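Only one protein chain is missing from this complex, and each of the others stays in its spot.
After this line comes chain A, so read on.
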């Protein structure tokens, strides 16, 4: 293979002697700029891929369950999901008691396209559950709008004010708009 090495050495030296380095750089530059229009360059638009991923998630039956913060009924949630703490989205874990007062919001159910009134009641009487913290707070307002502010321990009206987790109970259909 020595002849091949010698052949390329001779050719390269000839090019180096006859062509300027500046022309070589210009050539490389043209190649890079030209290829940018043909080959994909960053930043890629990944929206199409993301949409595909969501679709495949749905078809795979992996919609958010009521143990996921993304579940529709948790749109105005603030607290640990009782579903992860030994209870359900509408019943308290054993040894705790539902708060007597609550925060009420509306959430859109994508499955039937309807809006529902959701009551966010805390379960009281045991220390924080610590699992599945979910803080979506849709349409929450700061403390100066107390009725629309949910950073409140709803256990305040119970015998034991210890907060354990928060439920999201459907209390009605929001069939009439305000």
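The criterion applied here is as follows: contacts are C-beta pairs under 8 Å (C-beta built on N, C-alpha and C of every residue); 3 or more make two chains touch, one makes a residue touch a chain; residues count from 1.
Here is the rule we use: contacts and distances are computed from a predicted model.
Chemist: Could you check which of "Cytochrome C", "Binding-protein-dependent transport systems inner membrane component", "Biopolymer transporter ExbD" or "NADH-quinone oxidoreductase subunit J" matches the UniProt name for the chain that's left out?
Modeler: Listed in its UniProt record, the absent chain's protein name reads "Cytochrome C".
Chemist: Which of these touches the unseen chain: A:75, A:92, A:132 or A:168?
Modeler: Within the whole complex, the residue contacting the unshown chain is A:92.
Chemist: Could you please point out the chain A residues that touch the chain left off the display?
Modeler: 91-92, 97-98, 100-106, 117, 119, 121, 145-148, 156-159, 171-172, 174-178
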